[in-house]
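Of the protein chains in this complex, one is absent; all others appear in place.
Let's look at subunit A:
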Amino acid sequence: MAYRVHTVVPMAVDTRTDRRPSSYAGILWHSTVGKKTAMAVSGIVMLLYLVAHMLGNLKIFFGAAEFDGYAHWLRTIGEPFLHHEWFLWIARVVLLAAVVVHAVAAYQLSRRDIAARPQKYVHKKPRASYATRTMRWGGIILGLFIVWHILDLTTLTVNPRAEAGHPYANVVATFSTWYGNVIYIVAMLALGLHIRHGFWSAAQTLGANRPGRDRTLKAIANLLALVLTLGFIAVPVSVMTGVVS
């Protein structure tokens, strides 16, 4: 294989050590590759949470007593080592940090990406998969959904029933409204697409992918996306069809 040596433009072969951040976190955050790493890690944290969240939601099929009991138990995890609700608050802080890191990195990287291709091609060709192309919009939809979801079922600010300590009744109330169902189902479809590309992409970014693993990772990404989407959507569908009331 012959490859020609490029004409090298005379330039100072300067080391960049003077300009390089000195800390591990600094090096990561100040480069596109490192920022993607932060996105991948925060994404996986959120994904693990979502698996637990989805499994917990399914308790709604065992009746109000078990569902409300489960919700109450969440507040007692770690007792007596932890004070009442401390575990919940620790989880909330970790999740908030993950959301903030993920969103800030996504915003900064997206701005950079858009600036790097200021002029579009006149001749457009269909690009990438639907899941890949909808990552940014999907992420924005999910961010807005999280705000609504917390106002609806955590703070109960916008919940039609808003009965503290009775999550079963509140969930049924939300999914008895048409807009509650629409918002939730649209967001869960966006979530499925986001995970479909996001999980595999995180494996790429973290350097965990290999030629021999690629198909398996893509299969896991599809499975996670499908199971999470169906698991979450099962709740509003059951309320709508009267299975849960």
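We adopt the following convention: contacts are C-beta pairs under 8 Å (C-beta built on N, C-alpha and C of every residue); 3 or more make two chains touch, one makes a residue touch a chain; residues count from 1.
Quick note on the criterion: contacts and distances are computed from a predicted model.
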Quiz item: Which name from "Succinate dehydrogenase/fumarate reductase iron-sulfur subunit", "ABC transporter permease", "STAS domain-containing protein" or "RsbT co-antagonist protein RsbR" does UniProt give the chain that's left off?
Solution: "Succinate dehydrogenase/fumarate reductase iron-sulfur subunit"
Quiz item: Given the contact definition stated above, which residue among A:74, A:206 or A:243 touches the chain not shown here?
Solution: A:206
Practice problem: Using the touch definition up top, pick the residue from A:28, A:158 or A:240 that touches the left-out chain. | Solution: A:28
Self-check item: Contact set of subunit A toward the excluded chain (per top definition)
Solution: 1-4, 6, 8-9, 11, 13-17, 19-20, 22, 24, 27-28, 31-37, 109, 112-125, 127-128, 132, 135, 197, 200-201, 204-211, 214
